[in-house]
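Some notes on the structure that comes next.
Omission of a single protein chain aside, the complex is shown with its protein chains in their original locations.
Chains: A, B, C and D, in written order; residue numbering restarts at 1 for each.
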């Protein structure tokens, strides 16, 4: 059944996991509940950092670094810029009708319960997690896989970024009024 | 055979040709010419009929002619063919004979009408259909003629179409006839399914040869056929159209509604005597219906003031007597009365037409009187005919009516009494008519009086011929020595002449009948000659007379019982059921439409709601698949 | 594979054209280029190969559907000329985005690895977000873009989660491997859950009830050409991909192994019925033509979902249905584009009297609506026929009867538009005969009818 | 070094990610501020990313981590486009509350 960490004999790893998990969930909640968007953003950054911590825990160092760079470094900055640009603060956040809040909470509980229930219902993983001992997540291996096996998606991702770029420009470009 | 076929075609088609000529060229030919053509066409038929008649009296063999296949039904094949036998030729004789006379009469009578060519074309068409009816070799050909004459009757009653009342009368005639026609059709269906044929000759042999006949079914067929006859021959309950049919020009009344068409029912029953003989219950019904009709019509006739209406009810009454005879299986007696009736009733109608013509359209007897001197020929011919119809001895009607009463006496005393009373009444109202019309002083306007004159030769000639026939027509079937019975004998399976020997009873009965007739005449004489009574004007009629005058309110009753409900039903269907059904169908559309309208509210534009639905849907699907078991 | 590369290259060329200041040549060039790609794609027809570690798996299914996408894109690009007349500086961007969108679509139907699938769907979605919001000064367009974006990314999240679970179960993203594992008896429950989540994400893309709410709003708010694109190309891509997902991964047999098949089929039946019914009923009271067509699209999605019930045999039917639907949609939208060119909305009143002022286009719109309604000789009828045939064969008679009732309801709103064209008085003058719009309308309608007369042309490609 | 999951258990990662994912969903539903909604979506994506890495470890397979790269690229692209749309809405409307986006309905 559920693999309950034995807190009395918790290993370091387990303690770290619990700690990180707690931070992740808590900051995620705080992100949502914060009135001030800036606070939200900051909580979100913390959340991202905690996730990076999980990555490190799972020994995915490269990914952790990339994660921090992309999310905390790029995406969050983008968010913050936008927030600043719009000069948002607490007061700008509109009143939420009770029904929406209720609906949100209901659906949250529902989907949580449903998904967790399914996973609990499912057959538990029996036995040890195998460990081949091979290196599978070093930068080297990742690079090989990314640029050999996954070369096409890699290139294709560039198309995605190109589209996003064109799109963003398209959406923000002022037209010359030539009539 | 070839010759016969051709001649028969001439016989049938001559009037049709006349019809076509008059339809297409009548207007340009002029009134007289079109009248002559019309008359000539019928005369041709008459001559051919005489030829055939001679032939058959010599050989005694019926002529059967088949033209071509007509309707194909699984078990019966119906062809268009003719049967010229004793019965049909007899009928043809007086149809074309009297037809010719009436055509002749009409030339003068209708001369002032702008649509005279049409009149003649319709008359010709009528004769055509009547001939078809009579000489058809099977029931379906008869049915062509049957409906065809109904159509012509419709056209001619409504001849003066500008008057919607006349059109109503025409329509009524047609529809009531059609009720009968339905009966006839059903009768045919039953006969057809029973014997796989509708041909008279084969039907007769089939019935004769059939073992284990289904008598109840056959009776049903006979009853249905009789309903058909009721419609055409104006018997209770389908008689009300005939008096109304007097809306048509008088020659039409004479030809169609007295002499020929209305006798089609009798013709048909006589034709199918072998069917009716096997259905004694139906025969009883026929007799009862006939008897009651004759009495009821006679009572109504007692108080009518319209000269043609009197004659019309008299016709209904006489037809009733004929059915009385048919009901007792005395077909030849009925036929005899048909013939004599054709003579004197045609004469009476034509005479009344002459009167009306003389009075420029006046039909109310209360405004007549004293026409004897102005119109002597008309008077005398009508008097003769009245005597004949009243059963005064040695006129034709005496013989025929007497035979009917004799037959009735032998079979059913009650019906005999009814028939006798009807006869007495007949004598009364006929002479009431005579006294009111021809005796005493003229009660019309001065202007009418000024113009009183005898009609011209074209009118009086047919009158005289018919009066002669009405007088001496009885000779064809004198008691004890009946040419007619012998002539018709091949048609009937059983010899129906048990009363051929004249005994004391018969003579007593004869005397009673004569006395009755004279009694009727006497009462009329006292009331309308001696006491100088003139019928009250409409609003002063009271009591029983009022009921009679209003024809027992039968028309009104029919209106209330049949017409009004159908109309109400129609209105109900139209206003409620139709709209209801329509609304139901529209309603389905409306409901879906309304759903669409309500659904729009759900599509509120709120992303939150959309996502909420998304999440709910997701939860529902996932939990249905993975948690439901 | 070559098709995908060629399309991508074409998109980049479009951008280059703008740099080289050859704006006028963009559209003809693109159309020619796409025709070339079409030919290229056709040349691959019949081969079953996989490229680059099975990233792209070319099969009959993928080539035929790719061809359909390319044809649709040709029409859409041709329509762009007129539509973006007033935005000469942006035309290359628009066209390029459309081409990339096509690339995304092609990647989606020919994916051999979930990475390609995910990237494809994201390219498609992001292009659509951009196109939906592309009238930046129009609040409606903004709103449409925003709504689509929010819900679309939400759905992407779901899909990603699904892919993740599949990966968790299988340890691979390769569809060949997954399809092999999926038949094994010992299967973590993550796989079916993951699949269901991916399927739900795709159901969102095809706008099936209850994941359909975005469609009407987004269709209405987006610029008309984008709506055309969404309702034809995007929807076809989504349903084809969904079909491929389910069929290529042996999802149905795997469900059967775990006794989940009946429930899954029930769900498809329910969603299909709900989509048809909701779409049709809601469409009845719409006054905006685009919105109406959105609901009509929802109902058609319901019809198309019926193919999932007989997954092993219905590929041809799906191709036929989508072709019929998309061609009719293109024809209808080209008329809508023409009629509503200078209007600020697409209300039905704009169509009043079109039968008198412009009988040809009115006839074409009528034809396309009749096709969508499923009236014979138009291919829409045969599409429904084959679909019903297929579905009855699979044993879902009730579903077919519901579908039939829905077809009847759908006539109600299709004919509302036809009525407006023929029985109302015209309320505006229309001048000009834009060649490309006429061309697109006529060609797509002709293709539609040709498909109707010779359904075997398309139907037999995949049988 | 053994598999770290022996100490934590893949289920726990799944539960963590499910909860995080649901929080993301909750945020999307709960907040009207479009920016926060974006952030919630990012939380959802991150939850998945975390799970990818966990599964990657579970299978001792690098593909899962590679996929995370793509996922990040997608997230970045989405955010860029989303914010662009948001900015243009803000310009037109002066607000970024998604409650104000109700012109299209019915």
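Quick note on the criterion: a contact is a pair of C-beta atoms (placed from the backbone, for glycine too) under 8 Å apart; a residue touches a chain by one contact, two chains touch by 3 or more.
Here, contacts and distances are computed from a predicted model.
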Which protein name, taken from UniProt, belongs to the chain you can't see among "NADH-quinone oxidoreductase subunit M", "Branched-chain amino acid ABC transporter permease", "Multiple sugar transport system ATP-binding protein" or "Formate hydrogenlyase"? "NADH-quinone oxidoreductase subunit M"
Absent chain's touching partners (shown only) are B, C
Return the single residue from C:86, C:184, C:427 or C:463 that touches the missing chain. C:463
Have a look at B:130, B:190, B:356 or B:491 and name the one touching the chain we're not showing. B:190
Absent-chain contact - pick from C:57, C:151, C:375 or C:441: C:375
Where the unshown chain meets chain C, residue by residue: 316, 355, 359, 370, 375-377, 381-382, 385-386, 388-389, 392-393, 397, 400-401, 404-405, 407-408, 411-412, 415, 419, 422-423, 455-456, 459-460, 463
For chain B, residues touching the missing partner are 23, 68-74, 80, 118, 140, 143-144, 146-148, 151, 154, 158, 161-164, 167-168, 171, 174-175, 178-179, 181-182, 185-186, 189-190, 192-193, 220, 566-567, 569-571, 573-574, 577-578, 581-582, 584-586, 589
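As a working rule, only the chains that are shown with their structure count from here on.
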What whole-number Å value describes the gap between the mean CA coordinates of chain A and chain D? 5
How far is the middle of chain A from the middle of chain B, if each middle is the mean of its Cα atoms, in Å? 103
What parts of chain A, by residue number, touch at least two of the other chains? 100, 103-104, 107, 111, 115, 118-119, 121, 125, 149-150, 153, 157, 160, 163-164, 167-168, 171-172
For chain B, residues contacting two or more additional chains: 600, 603, 605, 607-609, 611-612, 615-616, 618, 622, 626
Connecting every touching chain pair, does the picture come out as line, ring, star, complete or other? complete
Which stretch or stretches of chain A touch chain D in the complex? 2-3, 5, 11, 13-14, 17, 21, 24-25, 28-29, 31-32, 37, 40-41, 44, 47-48, 51, 54-55, 57-60, 62-63, 66-67, 70-71, 74-75, 78-79, 82-83, 85-86, 88, 92-94, 96, 100-101, 103-105, 107-108, 111-112, 115-116, 119, 124-125, 128-132, 134, 136-137, 141-142, 145-146, 149-150, 153, 157, 160-161, 163-165, 167-168, 171-172
Show me the residue ranges of chain A that touch chain C in the complex, using the header's touch definition. 118-119, 121-123, 125, 148-153, 156-157, 159-160, 162-164, 166-173, 175-176, 178
Quick one: which bits of chain B touch chain C in the complex? Just the residue numbers, please. 589, 592-593, 595-597, 599-600, 603, 605, 607, 609-611, 613-614, 616-618, 621-622, 624-626, 628-629
